[in-house]
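With one protein chain held back, the other chains of the complex are shown just where they sit.
Then we have chain A:
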């Protein structure tokens, strides 16, 4: 049998994100400084180190030193991340608007697929938006009906680790810490490229209200 530390170590080495939603026990384990310190030498041996984002809510393994091969992996990853930003953001906004509470999707928010589907079905603008989202290469849906598109999008998001489905029989998804990671990435891009995205949005909203 593998110890708890071993199990967590292997999850990290598999490139998984560990947060409270995906694996609460592992997350609690890593939250304790001394536990994290016991894993660190093992990770270091494989040129990895324990990293966290979203204010310590998400843990993952990062490279310790960057050589040629590591840079290549990171470059690929970065390209993937940037190309999937727009589809993901559009999906997040769609879910937020179609949800009753108008609350952004955050770690732990529950998305009930049936409710979401009925709202989208009743609102042609959302249905159009969903169709557009599902056609992105990230989701790669070829389905013509709304049901298939929605299922494909959610399946892909679950595969990518943005959502988990705690009960396989129920169509209820929980957002994981990767969503928080995504927000962090957008925030980072906003700050480094000095895009001032929030101000742009606010300006657009106030202009809209004037018209």
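Things to note:
Basically, a residue touches a chain if its C-beta (ideal position, glycine included) is under 8 Å from a C-beta of that chain, and two chains touch if they have at least 3 such contacts; residues count from 1.
Definition applied: contacts and distances are computed from a predicted model.
The chain not displayed here is annotated in its UniProt record as "Phosphoenolpyruvate carboxylase", chosen from "Phosphoenolpyruvate carboxylase", "Multiple sugar transport system permease protein", "ABC transporter ATP-binding protein" or "NAD-dependent epimerase/dehydratase". Of the listed positions A:5, A:36 or A:62, the one in contact with the omitted chain in the full complex is A:62. Although one chain is not drawn, the whole complex shows that of A:8, A:30, A:92 or A:111 it is A:92 that touches it.
On the side of chain A, the interface with the absent chain consists of residues 10, 13-16, 46-48, 51, 53, 60-63, 66, 70-71, 73-75, 77-78, 81-82, 85-86, 89-90, 92-93, 96, 100-104, 106, 181, 183-190, 192-193, 195-202, 204, using the contact rule stated above.
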